[in-house]
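Reviewing the structure listed below.
With one protein chain removed, the remaining protein chains of the complex are shown where they sit.
For chain A:
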C-alpha cells in the first residue's frame, strides 16, 4: 500500500504556524498558556540561578586551593623557553636598510622594551647584587615581600643598548641587534650554580622529516657562512646567576629579566639566514624533540640592501 502522506498546502502550513504562535481558542502562545509560560520561566530562573550559585561556589572552593603568589604545580615548566626581541609576527627580523619604515617598528618596540632597563630606573628600584651567586630571599616561615630584584642596566648591553645610538640598534646600518631572553619560571635555579651563557649559530631549523638523520652539512654551512660575524653583550652571552631565582609577579615586583644582545655585524645581504640561539646551562636541556623552544630559539634574519 502506498503510504498516504498528507500533502499540506502552503496556506495550511502557514495557518498551523499561526495557530502555534498564537492559538486564540486556548490562549496559547507557542504552545503554552500565559501561566504555563510564567511557570516555566520562573522555574528556569530559579534552576539556573541555583546552578550558577552552585558553580560559583565550587569555583570559589577551587580557587581557595590556589595561592595568589606561586602556582600549585610547575611540572610543565621544567625547561624554560627562549625568545627574541623584537617580537615579530613570524619570528623573523627583516630589515630593508633603505626603507626606514621597515625597521622603525622594530626600533619603537625595542625602545619600549628596554625602557625599564634604563640605568636610572634600575638604580632607583633595584639592588646591586653580587655576581655569580643566586639572589635568594627565603621566607623563613614569614612571608617576606615584596622581594628585591637585581639591577640589569641598559648599559650592560653595550653597542646594543641603543643609548645615544644614531644607528638605531644597528638597524639603519644593516647590523641589527637581536635580544635573547629566557622565559621566567618561578623558583627556578637556572644553571645549577654554574655559569651559563647563550650561543648562536646559523642553522636550518629541525624538520620532522630530518628527525634522526643528520642535517646535510652544506645546509648548515651555508647558513653559518651567511650569518657571518656577530658580537654578544654582555660578553660571551653570559647570564648571571644573581637574576635567579624568580619569585613571581606578586612577590618580585620589579624583577628585571636578564638579556643577551646579539649584534650581527656582516650578514650576507638579500638572503634569509636561519639563526638558532641556545642557552648552555647545566640544568636546561636544549634537545627536546617536541618543544622547539625549550632552552633555544630559532629565528630568521634577512637584511635587504640595494
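Throughout what follows, contacts are C-beta pairs under 8 Å (C-beta built on N, C-alpha and C of every residue); 3 or more make two chains touch, one makes a residue touch a chain; residues count from 1.
Here is the rule we use: contacts and distances are computed from a predicted model.
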For the chain that is missing from this picture, which UniProt protein name fits: "AP-3 complex subunit beta", "Peroxidase", "pyruvate dehydrogenase (acetyl-transferring)" or "Sodium/potassium-transporting ATPase subunit alpha"? "Sodium/potassium-transporting ATPase subunit alpha"
Contact with the hidden chain, among A:86, A:191, A:234 or A:248, goes to A:248
Among A:137, A:153, A:167 or A:183, which residue is in touch with the absent chain? A:183
Using the touch rule from the top, list residues of chain A that touch the missing partner. 1-3, 36, 39-40, 43-44, 47, 51, 54-55, 58-59, 62-63, 65-66, 69-77, 80-83, 88-91, 181, 183-186, 246, 248-250, 252, 255, 288, 290-294, 297
